[in-house]
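I have a structure I would like to understand better, so I am pasting it below and will then ask my questions one at a time.
Excluded from the complex is one protein chain; the other protein chains are retained at their positions.
To keep things simple, chains are lettered A and B as they appear, and every chain counts its residues starting from 1.
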Amino acid sequence: MKQKIKEEIYRCIFAVLAFSSLVFLVGITLTLLTQGLPLFREVSFMNFLAGTDWYPTYDPPDFGALPLIASSAFVTLGAMFVCVPLGIGSALYMNEIAGYRQKSFLKPLVEILAGIPSVIYGFFGMVAVAPLIQRIFNLPTGLTALTGSLVLGIMATPTVASLAEDALSFVPNSFREASLAVGANRWQTLVKVVMPSAGSGISTAVILGISRAIGETMTVLMVTGGSAVIPRSFFQPVRPMTSTIASEMGEAVFGQLHYNSLFALGLVLFFTTLFFNIIAEYISSRYRLKLGMGR
Amino acid sequence: MKNSNISQKAGFFILFLCMFITLFFLGVLLYFIISKGINAISWEFLTSAPSGGMTEGGVAPAIVGTIYLTFGAIVFSLPLGLACAIYLTEYTPDNLVTNILRISINNLAGVPSVVFGLFGLAVFVKYLGFGVSILSGSLTLGILILPGIISASREALTSIPQSFREASLALGATRWQTIRKIVLPASLPGILTGVILSIGRAAGETAPILFTAAVFYMKGYPNSVFSEAMALPYHIYGLMMEGTFPEKQSQIAYGCALILLLMVLLISAIAIYFRQRQRRIYNGK
Partner (left out) sequence: MENEVEISVSDLSFYYGKTKALKNISMDIYRNRVTAIIGPSGCGKSTFIRLFNRMNDLVPGTRAEGRINIGGLDILGTGVDVVELRRRVGMVFQKPNPFPKSIFRNVSYGLEVKNVKDKIYIEEMVEEALKNAALYEEIKDRLNDSALMLSGGQQQRLCIARCLAVKPEVILFDEPCASLDPVSTKKIEDLITELKKDYTIVIVTHNMQQAARVSDYTAFLYFGELVEYGISEKLFTVPADSRTEEYLSGKFG
């Protein structure tokens, strides 16, 4: 009997601790709401989202976040042009072309590279990519949206490649064999059979890549230059939401409107990434059902 | 027939090019940081504090600070994450509760790191009054790596054959005895892999400690969990963005970047080696 009580206590401890991640997720949401929403007592929600001037320390201050949101979207979009083709191409190469030995070397390598801290990419962007961009395009500064996109794209490539490769490895070999057996060559098999059946898995990888790129902070903080204007070209400095939060929190005073506005930006970021993650989750659960797997 | 062979050749070449460009970029990055950073590194650089207005001396306090923060994060999130993984794999069947937990874990994993920083600032630094400290930073980093630890532990636990559990229970072991004596020892290598990878992640993160723990310069070393701390990733950022003597300071930044890079690469290489070995064992090869 004593043992039974002990068992029950252990079960309860595990159950309570298991809810920690839910608690933290809810906690993050509540924190962002309580700290961010006070902004909207002073500034209307529309003026925040659509306002084009971000001068939080002026008197009177302006909290128009559109330039920041647009910068985030701009840099992320640019990064996609780099990491989607490279990432998916690499994944296809690893899964479909590389032999067993080559793959067992490439995959861990890609995973290791995916773990390099973002501050190192940012540093690399500052000291190597930015001067190069400045020289090639003859710009006043190398710290531009283009630099941010490039570095962010390079950084996200291993992540996308690794996730897409996982999706490809879920495609049963029998699919490939069936296609090869009717006389299709490997390229046709890849394009007509493998890619379509891994399609939603690959799109999950891309969506997660987008979500990470939007939320990435240090890289963009260090290489995008930081001017809060609506971007018109890739060759000008921009200021995404993440780097705004990171660089301005130091000077914002606790409890003041500026402080609240940065949490409001956090709120926008949080819900944007949450949105992408939920879509990815939805697609991947359907994908797994399609290939006849459990969760 | 001929056309399709040509398209196959062209297609394969493009894919090869993608792989090559990816590795090429990353190779350039590694080469750049290693070749320039190696000159900055010396015994003195690793063991002494900064001096001369951050233009000379070493980065020892930053290394120590990073180790403290990372250690604190693991101490906080390992028990929590492991308990969560055990509950999900050993105690509950697939039901609504596990689904909710699984979704919240996945979404927590997708939260941007700077948002964790905001959470840490509002809750640990301000609300709970821990101030800008190792404690606040460790807790924030801990929450950040929690989903990773949970997923890795779950993967390790589910890879243990069900027959071990059945055999143990059939011998009159309780569920907890089965977990403690059979399941956990067998899944330890897998769990360890996850922990090591999380160490690498925590050591390199900057945004979450920006407002919760890190300072650019402090006198001496942190002496309690309520001290602020210097940290390697933040030091790189600080030298590059807030430095006043770019020439001398970028040299130090190269050194820092190399140390951080080597730390993280070494850590993840160990973890991945562990995992490959583990997979081979379970695949019976």
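We adopt the following convention: contacts are C-beta pairs under 8 Å (C-beta built on N, C-alpha and C of every residue); 3 or more make two chains touch, one makes a residue touch a chain.
Not measured: the values here are computed from a predicted model.
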item: Residue in contact with the excluded chain [from B:168, B:227 or B:268]; value: B:168
item: Those residues of chain B which, in the complete complex, touch the missing chain; value: 93-95, 161, 163-174, 177, 181-182, 185-186
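What we mean here is this: only the chains that are shown with their structure count from here on.
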item: Mean-CA-position distance for chain B and chain A (Å); value: 17
item: Contact set on chain B toward chain A in their complex; value: 4-5, 7-8, 11-12, 14-19, 21-23, 25-26, 28-29, 32-33, 79-80, 83-84, 86-88, 90-91, 94, 100-108, 110-119, 121-123, 126, 143, 146-147, 150, 174-176, 197, 200-201, 203-207, 210-211, 233-234, 236-237, 240-241, 250, 253-254, 257, 260-261, 264-265, 268-269, 272, 276
item: Interfacial residue positions of chain A with respect to chain B in the complex; value: 3, 6-7, 10-11, 13-15, 17-22, 24-25, 27-28, 31-32, 34-35, 85-90, 92-94, 96-98, 104, 106, 108-113, 115-124, 126-128, 154, 157-158, 161, 185-188, 190-191, 208, 211-212, 214-218, 221-222, 242, 245-246, 249-250, 254, 262-263, 266, 269-270, 273-274, 276-278, 281, 295
